[in-house]
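First up is the structure itself, then whatever we jot down about it.
Of the protein chains in this complex, all but one are displayed in their positions.
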Amino acid sequence: MDLNTALRELRLLDYLRLLWGDAPWVEPVLDLISIITVSTFCLLIVIFLIWLERKVIARMQDRIGPNRVGGKFGLLQTVADVLKLLTKEAITPVGADWVAYNLAPFLIVMTALLMWAVMPFAPTWIGVDLNIAVFYVLSISSVSVVCLLLAGWGSNNKYALLGAFRAVAQLVSYEVPMVLSLIVPIILARSMSLIGISEAQVLPFALLVPVSAVIFYISALAETGRTPFDLLEAESEIVAGFHVEYGGMKFGMFFLAEFISTLFMSSLFATIYLGGYRFVLGELFNPNYTTGNLAGILIFFIKTFLVYFVFIWIRATFPRIRIDQMLNFNWKFLVPWTLVLVLVVALLDRLVADSGWTVRTLAHLSSNIVIALIALGFARRRAAREKLFEEEFGVAEEIARPMILGSDGHDDHEHDHETHGQPAPAHD
Amino acid sequence: MLADWQYIGIFLAISPIFPAAPVLLQWLLGPKKPNSIKNSAYECGIETVGDTWIQFKVQYYIYALIFVVFDVEAVFLFPIAAAYGQLSLFAIGATALFIILLADGLAYAWAKGALEWI
Partner (left out) sequence: MQILFIIISAITLVSAVLVVSVRNLFHAALYMMLSFLGVAALYALLESGFMAATQLLVYIGAISILVIFAIMMTRRLMQTTESPFNSQWGMSGFVSASLFVLIGAIVLQVYPLDPAVAGGAPPAEELVTNTVNQLGVAFTSADQLVLPFELASVLLLVALVGSIIIARPDVEAEVEDES
């Protein structure tokens, strides 16, 4: 392999490996090159992602969006914002827990970056093809929950602590349907490695198990704290939640981590449910078609950004939901139906395992549609019942239920417990 | 195999650099004029009353507990899902029993009203 083919096939690391031989320092250095490339890419693409988000939401809301800094399209707007953040004073609030306060922004960026280690950008473009890649991603992302708790605790601020607790309740709740829905593609692919899952998708898994894909997408929305699940930083209620006491670049780190992990979730969705770097249409019409690195990386990013665009679209469309709605939706709708889905897919795939791709696809697709219809039917009946309750008693059921249970009203009660703790003022 | 973990180890070791660089840059570039009002905790302009680190409601704990149970369940399910190709029908039945037992727990929590946010 000479330099020319290496460049054309985007296999520079393999070329360097051949060039340098197998001295003990070669592998660590190659690892270092690939780590720095991936991390720098993540940090830089965020600048573009923020601009994209502002521009797209602006267009959806019939505004122009950034249009002054950096030419007609405001391309340098985010760069200017970063420069502004850089010239801010670094403030540590009085009474803050120094270690926790300063550790949190570091740790959250580290976890957001570490997840990329297993992402296959193209057939040979992958940091490390772990055989437990999906599990690795989940375990790293579960560590980011700790960061929010650190930030909320370390700030010595009631809003921050309240926001952190909400955030943790939300993140741990939605981790359950996310984890369970990811079991479905693993069953279909019989592998936990992301390369293995990509290679197993003759047809994208989103066509086989759309319900699993939708559940994963919803929990990815909640896990990254995006609208309609952005109540962990609800400005109107708890100012900015867990990062209210952060300023300058430390605040910027939380922002950065949020965008990196949103992009990661998009690319994970693209890899697991849309075939990742594989060009399915090409493979269907030409059995000998193989994806090269250049085509692979293009296809990967097209898919990723399509998924990412839907994230932005949802943000521009949906209002924020309440915390009890958020938790009820998770525990009383998503989790039970995800369990049902896992059971059905596990049983069904054994029955159709030996009968070609068409039969398998049709069987899974039809069972998924049935599950979706039944689930939606239950949800509608529930909504109708709640509407009836509201018409009869003039108050929504979820507000009335705590009263019936014997506590004093929803909001006051929550307030007593969370912001004052001990001795609550006699107010009623 | 160990080469894989070497990659992740190196990644873990150098990943603090990426958040550290901008924070350090800000520390160098930004002004440093702290005063007591600027450094006080933010609470809509009024003085903070009482201690921040107070008692929270038990509801958070219950959600966390149910989460732990399902997390451990997932840990059991992942290797089984990965080995799906080598499983017999008996194995799938055993797994189904496992899932149904835990779904029972969820149903119990639901019936007892432990999932209500009050």
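As written, the chains take the letters A and B, and residue 1 is the first residue of each chain.
Rule of thumb we're sticking to: contacts are C-beta pairs under 8 Å (C-beta built on N, C-alpha and C of every residue); 3 or more make two chains touch, one makes a residue touch a chain.
Remember, it's a predicted structure, so these values are computed and weren't measured experimentally.
Novice: May I ask which residue of A:Leu10, A:Val69 or A:Val146 touches the chain that does not appear here?
Specialist: Only one of A:Leu10, A:Val69 or A:Val146 touches the chain omitted from view, namely A:Val146.
Novice: Of A:Met192, A:Leu274 or A:Val342, which one is in contact with the hidden chain?
Specialist: A:Met192
Novice: Can you name the residues of chain A that touch the chain not displayed here?
Specialist: Chain A touches the chain not shown through residues 97, 99-100, 130-132, 135-136, 138-140, 142-143, 145-146, 149-150, 153, 165, 168, 172, 175, 192, 406-408, 413, 416-417, 421-422, 424, 428.
Novice: Which parts of chain B face the unshown chain closely enough to count as touching?
Specialist: 1-2, 4-5, 8-9, 51, 53, 55-62, 64-69, 71-76, 78-84, 86-88, 90-92, 94-95, 97-98, 101-102, 104-105, 108-109, 112-114, 118
Quick note on the criterion: only the chains that are shown with their structure count from here on.
Novice: Could you list, by residue number, the parts of chain B that touch chain A in their complex?
Specialist: Within the complex, chain B touches chain A at residues 3-4, 6-8, 10-12, 14-16, 18-20, 22-23, 25-27, 29-34, 36, 38-44, 48, 50, 52-57, 60, 63-64, 66-67, 70-71, 74, 77-78, 81-85, 87, 89, 92, 95-96, 99-100, 102-103, 106, 109-110, 113, 115-118.
Novice: Taking the touch rule as given, give the residues of chain A at its contact with chain B in the complex, in rising order.
Specialist: Residues in contact with chain B: 27-28, 31-32, 34-36, 39, 43, 85-95, 105-106, 109-110, 113-114, 117, 127-130, 132, 134-135, 138, 142, 153, 155-159, 161, 165, 168-169, 172-173, 175-176, 179-180, 183, 186-187, 190-192, 239, 244-245, 248-250, 252-253, 256, 323-324, 327-328, 331-332, 335-336, 339, 342-343, 346-347, 349-350, 353, 401-402, 405, 407, 410, 413-414, 417-422.
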